[in-house]
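Only one protein chain is missing; all other protein chains are in place.
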Amino acid sequence: MKFSSRSWLSAAFLAGATLLAAVSPARVSAAAEDKTLIVRFYDDPAGFDPSNIFRIENENIAFNIFSGLTTYDSKTGQIVPDLATSWETKDNVTWTFHLRKGVQWQKGYGEFTAADVLYSYKRVLDPATASPYVSELTGIDTMEAPDPYTVVIKLKAANGGFLHTVANYHQGQIVKKEAIEAAGGQVRWKPVGTGPYYLDSIDVNSRIVLKRHDGYYKGPAPIATLDFHIIKDDATAAIALRNGEIDLLMRQSKEEQLQILKDAGFKMNHVDNYASSIKVMNLSDPILKDVRVRRAIAYAIDYPAITAAIAPTLQAPAYSMLMPWMDVFSKDAPEYKYDPEKAKKLLAEAGYPNGFTLKSLNTSAQGVTEQQQFEIDYLSQVGIKMELELVDTPTFNQRRNKGDFMTATRLLPAVNPDMILFSYLHPDNIAPKGLNGARYNNPELTSAIEAARAEADPEKRMGLYAKAQKIAMTDLPYIPALANNVYWPSKPNVTGVNINYLAQVNFWEVDK
Amino acid sequence: MNELRPIRSALLDVRNLHTHFLTDKGTVKAVNGVSFQINQGERVAIVGESGSGKSAMAMSLLRLLAYPGKVVSGEINLEGRDLNRLSERQLNEVRGRLVGTIFQDPMSSLDPVMRISNQMIPPIMRHLGLSREKARAEAISWLDRVGIPDAARRIESYPFEMSGGMRQRVMIAMALSCRPRLVIADEPTTALDVTIQAQIVELLKELTAETGAAMIFITHDLGLVARFAHKVGVMYAGKLVEFGPVKDIFARPRHPYTQSLLDTIPPVDQLERRRLAQIPGFPPDMKLPVTGCAFKDRCAGAHRRCFEVAPELEPRGHGHAAACWLPEGLGAGRQMERALIPPMEPAADAGEDRVVVEINNLHKHFTTRSSLPWRKPPTVRAVNGISLRIRKGETLGIVGESGCGKSTVARLLLGLDPATSGDIFIDGMAQMVFQDPSSSFNPKMTLFNIIQEPLVVTGWGTKAERETRVRELLGQVGLDESYMHRYPSQLSGGQRQRIAIARALALKPSVVVADEPTSALDVSVRAQIINLLVDLKQKLRVSFVFISHDLLTVSYISDKIAVMYLGEVVEYGPADEVFNNPAHPYTQALISAVPIPDPEAEEARIQKPLSGELPSPLNLPVGCSFASRCPKATDYCRTHKMVLKPYSKTRETACHYAS
Amino acid sequence: MALISIPLPAHRSIQFNFSSLNGTIRLLSNRRVQLALMILVPILLLTVFRPFLPIPGPLETNLRAMTKPPSFVHLFGTDRMGRDILSRTLAGVQISMFVGFAVALLSLTVGLVMGTLAGFFGGVIDRVMMTITDIFLAFPSLLLAIGLVSVMGTGMLPVVLAISLSDVPRFIRLQRSLVLSLRSRAYIDAARTVKASQMWLMTRHIVPNTLAPLLVAASIAAANAILVEAGLSFLGLGIMPPAPSLGNLIRDGQTYLEQAWWISTLPGAVILLIAISLHFLSDGIRQVLDPRSRK
Partner (left out) sequence: MLTYSFKRLVQLFVTVLGVVTLVFFTMRLIPGDPISAMAGDNLSGAALDQMRGQMGLNDPLPVQYLTYLGRLAVLDFGTTVTTKLPIVGLILGALPVTVSIALGTIFLTVLISIPLGTLAAYMAHKGNRMLDNIITGVAMVLDLMPPFWTSLVCLLIFSLTLGWFPASGTVSLDDPAMLLRRIALPVLVLSMAQIATLARITRTSVLEVLNEDYVRTARSMGWSELHVLFRHALKNAALPIVTVIGLSFGNLLNGTVIVEFIFTLPGIGNLLVGGMNSRDYQMVQTLIVFYAMIFVAINFTTDLIYRVFDPRVQF
């Protein structure tokens, strides 16, 4: 009796919504106004199926449609409960999650239960889904739901970072079986989640409209409609904001436009140090395999000066692969401050007193950036001739994934420090299979991170991570260059734009 | 008679007209003080060579000059109004209404993208104040009068749907449609075939007589003048040098230039061939100031006074005036220069008399490619069964209207196109001289390279030998060796044609094919080239195939003539006989259409221009191809094809009724 | 490029002797040519002698003089990295002019050879060649550019190739139509009556007479190439900085338009001057070549 149960469910949903609305009078008045927030969206949307979503702007939409068992606090970046109200583990192997009750699916798909969690994870694991995030979940040994509000997951090996895996991000986002099946081949365009907003309509060329999910478990969001307008050019987007055509500018990445907007009195919502940008050193290269050469490069470039010169707002110097706000960040790792004399000395020791040619693989999407021009300039002062190989983005990605380069750049966008260390430093992930493009393999470090992952004691774990960071920064397979800041300028009346460390905004918090 | 006193009834009185072209390189004084009068209904011909300013003068009358031309001074009194003082708007009331104009090239003088009706009717409505319907009826009646068949329907045609002759008729209808008092015709028949030319001239004559319009007729063809004009003005270097009644001018020319011009024309009577008169030198550069008589450098009778003071147009009696210090011009002296051409010496031995070119049953069909595989492509039979023989040293003239296939024969003879069927035997090699001297040379080559090209290509001699040969050839065509390193653009038309001949002779060909070699040249230069060809023929015993529509020239230079019509030879025989006693009705019509530069003779001739035009070669008639235009044609002609048959001992003709 | 497309000029039969001194003098006495040279020659001289001018090198950064407006020290001002715009502009002229001329030369050469063959031999060769040009004309040039950059990386060569490839079909067509109009000229017939070889006809009679209009087209193509390179730079497909092509300079500067107008405007003005003078040059050549437009 599917029909009747469905109508019953929607009746309950309506009742729940009315109840919630009654509880919070402020929200009622907000709802009555039916506010619309117009947000700049900076590229063509590519779909919102969690199993194969990619690119931050799409992920940000999905972040507001779906929920995970856990999520990230917008301000601190710490893991906080979402669909799971609490969890426990003793050994980082068996994890028990207690689910929130009464959570309603969007579009009348009923109440959220443990079965949805199991379905979602299995879907990612199913080879037919061909999810690129499958490796995130392959560590799961068994999953079961002893009751509709409990999920027990047993891992093959201890993983202290598992809460990141089940967060509201990629594979961690929970989907509804019925909705997936109803969408058929168009899952990416028909997302149904439990988040604060649902997808109302989409025109892939020009706009995405999200509407408030009135049955959201935390209560309806203040803004009724999120209208994302696609504006690709940063300068045009700034003009649109100054013209008052949009309320919120998702990501302004031109320093000079930020200056203009700041001077014009717009609100500069931002998150600092969201991710670090690193130079990947290919250790199979005959020159770069010498650690002295890598250190010389690190000493030769004055990144603080570069950031101060070209993008004091958008960039900051970075001294580690991990960001200072991460819980496992260690201050104990070596730092490489600008010292051209030391660089020259190291080069001479390594047998390159007259320098060498450093080929740097880069994407041509931005042309040659000012940063790269500065790098060339600095390196030339110690005798290193940096040559840029500029290729278009798909080619760049392909070559970078194959490890076909001498040096290349990468952004490390992840809130899970464990993930960063494993992906980039563990020998199992050496390119082309994984992200370890440096082909770095130091057993000492490998054992440190493996042990850290299994370690349940936070203090000991921290020690192991500190050790790993120290080794990594000593061996220097990746030279940290810059930390990136993300800016979402808005009109002054827009409040609650808290950009998390995944560069996403939880629109439930936003009002105007 | 007081000839030069303005007659009160003069329709047009032009006084001291000056027209300049202000170019970057200096002011060209194209018209340099011209005065004349035209009476009602009078036909005045203005003759002169290219550059004499005759067209600029005519265009100045209505201020139709294009930039940078400008009427600088003078009076143009039309019925008492000075056109030169009218504003552009006032002049627009005169243009078309009081003065109609007929231009030279009918192919380009009508708007190609506009129907005839749209070009003809609005001016009639405007100038005569008629309603559209009445104007239309008027236009149709004019088209009818100029001989456009089915005028009511044809008025909706586009110009490209008509032949050149038809377009010129339309032009005439347009010019006359608002009943102008004066018609200016600027070389109205130059671009047309001789038969059509005759028709048009007759038409103009009739219509102006009918409407009482006066006419200014610009031409370089003295024959036409004789046939057509009441009065003649001869222009040289921007001035009228002689003006007077046509008979008087032809009978007793007073100016040395007029006299020389008349002598350059091949004589009609072929009893004895004399060399043509030549006018040495070139006309003066109109940008430079001229002191004295402009003709002095080319005049055999020039004396000191001619170099100091320019003679003005002075009356010579009987309404005749000339601008020369000598009362009789060259006078009796002019006849003395012309030498008799000795008849060709008989061949020294039998071999010298052999046939060098033999053409047997030659066919050339052009098939337009159709891209629809299932559709049969149409075929044009450009040459349709021709047989000819040319002996060594003999000159064969081929005449016929454009489209008769004479140029195709030339190309086949030269091996430029393959024949569809039939044979061509050439003993030795054929070379060619082209029509248009301005486009027949590679502009990037020096004359030396142009002349030696055949030698280089065939690997003839060493470099030094080739140079010697080029010098020799230049000598043969009467050009200085210093020309060797110039470019074609630096030569005059006549000089270029000499180069073309030198080049053609380089490999000592047995036959030289000359396709209209003189038609682009001025009268005086034409005479030089004809004389040169005659000399070469005598000296080198080269055979020539001389292709032209100019019957006078052809009959003058040729030993034998072949008359072509629609790809066939209709008459073939010795030049004198064919010209003086044509057997085929087509030949007869052609010859009667040729204007003779003798007003007395012209008056005596009975004009019966050939009617109609050349039928399309796409669908040839079954019988005699000329039957559609032949005055003698019978039903038998229309159904039975006639082939070339002996007519007399020396001649062949293709007419059922020739004998 | 779809970005900027300047069709090649309609041509007429043009006769002109470049070989003769007379022709050169006529060309030099043309007012448009004079104007073009008055702009081009000083720019080129400055470019050539830039290393000897008392200005910083094009790549020299100066963090003490960032984003300075034009002044006596920096005539064109400085950019975000404190580099002297004048110096960069002059270096950019060098690169851009090279691109322009390389494109013109390449398109001209290929167009000349292919167009001559197609026009002269006609028949199957012609039809195949025309089909190929059709295909290339229907092929968006941007795609070509992206493809080439993907294969070869950014740099001078792919840029020149990408722009040339989209120009070549036009040149082939122009040359073909020129050859067709010459093929039936009397002097070709004259050479054929002495059985001159096809090679002789093409090299002696046809090609020399098509050079002039092709040169006109080439000078326009050169101007166009400089602009297209600028467009490609905008899309990240052009010459790579810090080597400053004029396109790069404009692109880099255009985002600072509100704060520092000089960064993009002044190099832009130089591009304009060069492109205009190239157009004047082509106009001048055309006027000298074509007596009809000389009135």
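For reference, chains read A, B and C in written order, and residue numbers begin at 1 within each chain.
Keep in mind that, in the parts below, a contact is a pair of C-beta atoms (placed from the backbone, for glycine too) under 8 Å apart; a residue touches a chain by one contact, two chains touch by 3 or more.
Predicted model only: the values in this text are computed from it and were never measured.
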Neighbouring displayed chains - absent chain, whole complex: A, B, C
Touching residue (missing chain; options B:32, B:60, B:109 or B:258): B:109
Residue, one of A:80, A:115, A:157 or A:411, that touches the chain absent here: A:411
Omitted-chain contact residue, chosen from C:44, C:156, C:180 or C:235: C:235
Interface with the unshown chain - residue positions in chain B: 62, 64, 66-68, 88-89, 92-97, 100-101, 103-105, 108-114, 119, 123, 126-127, 158, 160, 171, 174-175, 178, 370-372, 375
For chain C, residues in touch with the removed chain: 2-7, 9-10, 131-132, 134-135, 137-140, 142-143, 146-147, 150-151, 223, 227, 230-231, 234-235, 247, 250-251, 254, 257-258, 264, 268, 271-272, 275-276, 279, 292-293, 295
For chain A, the residues touching the chain missing from this view: 40, 44-47, 52, 54-55, 127, 130, 132-135, 185-186, 188-189, 203-207, 229-233, 235-237, 239-240, 242-243, 245-246, 391-399, 401-402, 410-414, 423, 429, 431-435
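Definition applied: only the chains that are shown with their structure count from here on.
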Centroid distance [mean C-alpha coordinates] between chain B and chain A, Å: 90
Residues on chain A engaged by chain C in the complex (per definition of touch): 234-235, 254, 256-257, 259-260, 305, 309-310, 363-368, 370, 373-374, 376-377, 388-392, 394-395
Touching residues on chain C, where the partner in the complex is chain A: 59, 61, 63, 66, 80-81, 146, 149-150, 153-155, 233, 236-238, 240-242, 248, 251-252, 254-256, 258-259
Chain C to chain B touching residues, read off their complex: 15-17, 19-20, 185-187, 189-197, 200, 204-205, 208-209, 294-295
